[in-house]
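With one protein chain held back, the other chains of the complex are shown just where they sit.
Showing chain A:
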């Protein structure tokens, strides 16, 4: 059985599993990291959105064998650490989510937050701040329909990032 090694939330991990198993199942079923959620398995609902080397990605559509040993995977559990915060602290985007009481059922929200953080970084790289048009491009589905508060929270979270 191949040994798969990568960095998960700041710590190296090694798992014995075949190359073609998607990262989502490695995280959830083998490592017990359940923040990234399953919503479709084909990279359309975006509920599993996490980061790889600081960029948003969807672990449902990456083979674990395609990760290099030095690749840094960050799930919602590791988001505060990615920002240099302690375990129990919240990332400014998470705090904005709480301030706006965004979550209803909460299922899609880890993915929404990870997508929001990546989107804010992306528009900053492009030398802009977040606009209504940027918010319109977010593909993460929320079936509870929390979109209005998600938009408000991203604007607030971006201001404090």
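Please note the rule applied: a residue touches a chain if its C-beta (ideal position, glycine included) is under 8 Å from a C-beta of that chain, and two chains touch if they have at least 3 such contacts; residues count from 1.
Note that in this section contacts and distances are computed from a predicted model.
For the chain of the complex excluded from view, the name given in UniProt is "Molybdopterin cofactor-binding domain-containing protein" [choices: "ABC transporter", "Biotin-dependent carboxyltransferase family protein", "Cytochrome bd-I ubiquinol oxidase subunit 1 apoprotein" or "Molybdopterin cofactor-binding domain-containing protein"].
Mapped onto chain A, the footprint of the missing chain covers residues 17-18, 20-26, 28-30, 32, 34-45, 47, 52-53, 55-63, 66, 75-77, 90, 94, 97-98, 101-110, 113, 118-119, 122, 132, 135-151.
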